[in-house]
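Complex shown without one protein chain; remaining protein chains in place.
Lettered A, B and C in written order, each chain numbered from 1.
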Amino acid sequence: MDYKEILKKAKENLNGSCRVCPVCNGKACAGEVPGMGGTGTGSAFLANYDALDRVKVNMRVIHDAKDPDTSIELFGKKLRIPVMAAPVSGTILNMGGKFTEREYISWVINGCLDAGIYPIVGDTAIDTFLPTNLEELKKVGGQGIAIIKPWENKNIIQKIKMAEEAGVFAVGVDIDAAGLITLALYGKPVGPKTVEEIKELVQSTKLPFILKGVMTVDDAMLAVETGASAIVVSNHGGRVLDHTPGVAEVLPEIAKAVKGKITILADGGVRTGVDVLKMIALGADAVLIGRPFVTASFGGGAEGVKAYIDKIANELKSAMILTGCKSIKDIDERVIRY
Amino acid sequence: MDYKEILKKAKENLNGSCRVCPVCNGKACAGEVPGMGGTGTGSAFLANYDALDRVKVNMRVIHDAKDPDTSIELFGKKLRIPVMAAPVSGTILNMGGKFTEREYISWVINGCLDAGIYPIVGDTAIDTFLPTNLEELKKVGGQGIAIIKPWENKNIIQKIKMAEEAGVFAVGVDIDAAGLITLALYGKPVGPKTVEEIKELVQSTKLPFILKGVMTVDDAMLAVETGASAIVVSNHGGRVLDHTPGVAEVLPEIAKAVKGKITILADGGVRTGVDVLKMIALGADAVLIGRPFVTASFGGGAEGVKAYIDKIANELKSAMILTGCKSIKDIDERVIRY
Amino acid sequence: MDYKEILKKAKENLNGSCRVCPVCNGKACAGEVPGMGGTGTGSAFLANYDALDRVKVNMRVIHDAKDPDTSIELFGKKLRIPVMAAPVSGTILNMGGKFTEREYISWVINGCLDAGIYPIVGDTAIDTFLPTNLEELKKVGGQGIAIIKPWENKNIIQKIKMAEEAGVFAVGVDIDAAGLITLALYGKPVGPKTVEEIKELVQSTKLPFILKGVMTVDDAMLAVETGASAIVVSNHGGRVLDHTPGVAEVLPEIAKAVKGKITILADGGVRTGVDVLKMIALGADAVLIGRPFVTASFGGGAEGVKAYIDKIANELKSAMILTGCKSIKDIDERVIRY
Partner (left out) sequence: MDYKEILKKAKENLNGSCRVCPVCNGKACAGEVPGMGGTGTGSAFLANYDALDRVKVNMRVIHDAKDPDTSIELFGKKLRIPVMAAPVSGTILNMGGKFTEREYISWVINGCLDAGIYPIVGDTAIDTFLPTNLEELKKVGGQGIAIIKPWENKNIIQKIKMAEEAGVFAVGVDIDAAGLITLALYGKPVGPKTVEEIKELVQSTKLPFILKGVMTVDDAMLAVETGASAIVVSNHGGRVLDHTPGVAEVLPEIAKAVKGKITILADGGVRTGVDVLKMIALGADAVLIGRPFVTASFGGGAEGVKAYIDKIANELKSAMILTGCKSIKDIDERVIRY
């Protein structure tokens, strides 16, 4: 399945909700929330792309890294490449409405598993959303992760249980959804959480717990205190707070503060295998990718998802050869310049 | 009333004098004075927008600021958010001529008061302008502020008296209009003022006196000397001197010099609640907003003005949640990065 | 005569050789030599504009500079503003061919004198060019300056004599034309000159001698050694060497090295009175303006030239009020930020 054909098809199937631009940087869709853009001026989405784009890669060719190993282990699982599909939702609201949530998530789940990585499913204000996603995940033995919105703790814990039953191997909360103050109008308030509140969540499950939406050193250090297994350095794809910095800009300082104390995941503007290499070099243990899974799945279903993963796996391998990295742990700050 | 609809309507009603761009940054209207643009190359308007745009916001989600208080007290008044409508004039000259000054200012006044903030009315070379504005303000009990052009002192003092009679709760001079040398041709010279001259103005009234148009630390310190209650850090929306820096660029150094000694207001490129948060974080006690009140009122009258204020109030509250600020005084330099 | 009308008319009369862009920055005409552009990629022209554009102006309004004096004295002459018309040539080659050199230069000469400043006439590979220009200058009593190409010294000295006879009050050489190696093919070699060679030129006349085309501190210091009266910091409008820095970028370091030892003139990207103020603040004693005199004269003849000068004189005065400068010598580095 040719990736360019997938993108062409995706453009048709997304009904204008996404232009499937040659470079997916948040410019064309600025402000389109609902839609696929960043909130407000779209600057936080753009900042993700630009911050990563500014990082340059040091090409090295005199060495013996002829056949690099791109795999990692994460939460007890082997990943072919240090990548997971980020939780993305809203086929009707954001993606033009041609496909259902169920169709979308099943493609992402199956494409990921076929290609040797794992999917993360998400949660929304619609009650049926998470159950649908978990049903699809259960069909494949629960080989994935569930990320829940920052509702009141009792509701989160209930949903964690639901995810455990589906067999997921990790759970978490995208705490950066805390600013969606309109949800309170529907009786479903979300909000920030204190260390104590997060501790309660962490202790409610035996699964690794992930805190998604950390953008400062302060929050990263508090996250370590909560006992969570991992953070995702993320500004929610630029969709919750306009003018946040790019993830690649804050990642190095966060990694400097908490690397080794907590697993560091990151998302924001990752499109290619070279971008994966950069994020790892900036301090991430693994990365999440969001929007490209929408175009890949809308353009080619599970096969499209697999084609995309194969593509970035090849790019990552080639980039590791050209930077002299035999394994993912060899990818460090010497690989980049910024 | 939907804000997007308001903007659509505004575009029609502004007769091309303003394009109501997706991002109001001074690019499309560069040089359009008369009109809605910045003077000359338009760079001073653009600088306002760009300087504020460069300021990034530190998202924080691990805390207990679940329901922030967005209000402040200013000149003895309670404001729902730290925002006032800046004095803007010239419906015929600058805004396409469809509506009269009286219509425009009545919408701004009523919309502001309905939404819990206060309007500032302005002054021009047209003799009837200020009286008309003050008449409208008097209808609502004078709940607002009047800013007068830097005429000869005796004329200013006469106009201050007029404003006092209308019941305003503060007065001031937009001293940055000093460079309009063509006004002298009409026998109405404006000009800069010495500390002594400003002292005379300050002492001519019991109302708080505001000096609008301070862009340097030097002037800010002289302003303190005059006994004025407040300065407005402002380059007059980029309309008086091409190539002035952006307000957000000079605000921190000015705040460092005079914070606490004089109330610091600021305007220049503020469009959203996140922009309000940034300006406060940079050192302002409250901000003035100009052009967006033109589009809001031309698109939806008083209701449009209220809709715009409601929108930025929600944005500000959400931004305070996502930066961990329980009250306006919690918004400081830790909230931003630049 | 309305300046906008002049520009409109100029656009017609320039036959596409100049687009008369809203902002004259070298973008649209990049590489158009012959034509009105910068050489090669046009980057040296663009750099002139951009370097000056980056300089910001500190607005100050609390002071007593209510009626600034914009005049200076230069080479024993009083200038209404510190501006002269730069030598520009090639109505057929560069400016669309509608008007003759004689028409063009007579407009510039008369417009300048009517408006209280002085013109500089130039020299080219065409033998009749300089004599024609000097004839026109002689008609008004030689009230101007002649700048000669860097031919062999004996030829330059011959032309200096010709200029003296026309009554000019200063002469000079635009030594930055040294790289026009194709002129050697026509038996008219130009080239760089040593200190000794320039000394010979300086000593060949009693008139003040101007060295145009200095872009480094080294050359500026050598210029002082030659005994010349003035340098023009200039990259020849970006027309001789692609990728030279902007004049406003190198001017401060040159001024630091030779200010007071030699008169410092500068040209490059000056369009408005604010630009004049910036160049003076960066270290120039006076500025030369080139392209705007082409559009002003092609659009309105001598009247157009006068209208342009009146415009920038007003802008300069307003800018001096808004920066608190009572006289040109008050314009120093405190006026700007960069």
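Operating definition for what follows: a residue touches a chain if its C-beta (ideal position, glycine included) is under 8 Å from a C-beta of that chain, and two chains touch if they have at least 3 such contacts.
Small disclaimer: the values here were computed from a predicted structure and weren't measured.
Counting contacts over the entire complex, the absent chain touches A, C. Touch with the chain that is not drawn comes from one residue among A:Val55, A:Leu183, A:Ala230 or A:Ile331, which is A:Val55. When the full complex is taken into account, the listed residue touching the unshown chain is C:Gly213, out of C:Gly122, C:Gly144, C:Gly172 or C:Gly213. Note on the undisplayed chain: of the listed residues C:Met36, C:Ala223 or C:Ile280, the one touching it is C:Ala223. Where chain A meets the chain that is not shown, the touching residues are 22-23, 53, 55-66, 272, 274, 278, 314-315, 317-319, 321-322, 324, 337.
Mapped onto chain C, the footprint of the missing chain covers residues 30-31, 40-41, 43, 47, 150, 175-176, 178-182, 191-195, 198, 211, 213-216, 218-219, 222-223, 226, 235, 240-245.
By our rule, only the chains that are shown with their structure count from here on.
Taken as a graph of touching chains, this assembly forms an open line, each chain in contact only with its neighbours along the path. One simple way to say how far apart two chains are is to compare their mean CA positions; for chain B and chain C this gives 41 Å. Chain A and chain C have CA centres that are 58 Å apart. Across the assembly, chain C contributes no residue in contact with two or more other chains.
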